[in-house]
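With one protein chain withheld, the remaining protein chains of the complex are depicted in position.
Here is chain A:
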Amino acid sequence: ALSPGDTSVLAGLYGPAEAKVSKELPDRAALEVLLRPKVGLPGVMERSREQLLRQTCEAVVLGALHPRTAITLVLQVLSDAGSLLSCCLNAACMALLDAGLPLATLFCGVTCALQPDGTILLDPSARQEQEARAILTFAIASSERKVLMANTKGSCSVEEMQQCLAAAQRAANTIFQFYRDSVRRCYSK
């Protein structure tokens, strides 16, 4: 479970396992992401987030090593206090790491809120998200801090987006250090 502030997501990864004949791909692993909200049935927002996560994960997982298999990632939202998508991205990457799946690079999620006066807030709370002019979520790769995924809600200028991206790339260092420390703690008992 991963939680910046009070947002908490539980991730479970299964695979590479046998895939249904209708879903198997002949040359790579078929990745499926299931996002379950805290209350209620999954709706359209969950479906679109699942696709974002799936495409990000597909870009890093070396699926060609496991053709005709299925990799399933299940994310359960335990609490949502803002920055949910980046929390899901971080949980997904840690689940992939913990399962030992072959990855091209690690990734992390960072959310930026662009306030009406132009200041940039990282990992905004639910309140700050509502008051912001635009919310940008980036998935940053660990190799050369390249951008894997960018999601924008609201409107902002190109310069503002570049500034948010630069801030997110700087913040990514902290998250990757956290991954390192967690894994080290896990295996050095």
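A few remarks follow.
Convention: a contact is a pair of C-beta atoms (placed from the backbone, for glycine too) under 8 Å apart; a residue touches a chain by one contact, two chains touch by 3 or more; residues count from 1.
Here, contacts and distances are computed from a predicted model.
One chain of the complex is hidden; its UniProt record names it "Exosome complex component RRP40", one of "Eukaryotic translation initiation factor 3 subunit G", "Exosome complex component RRP40", "Phosphoglycolate phosphatase" or "Phosphatidate cytidylyltransferase". Touching the missing chain, out of A:M45, A:L65 or A:V147, is residue A:L65. Note that of A:E18, A:E131 or A:D181, the residue touching the chain absent from this view is A:E18. Residues 15-18, 64-69, 99-100, 187, 189 of chain A touch the missing chain (whole complex, contact as defined above).
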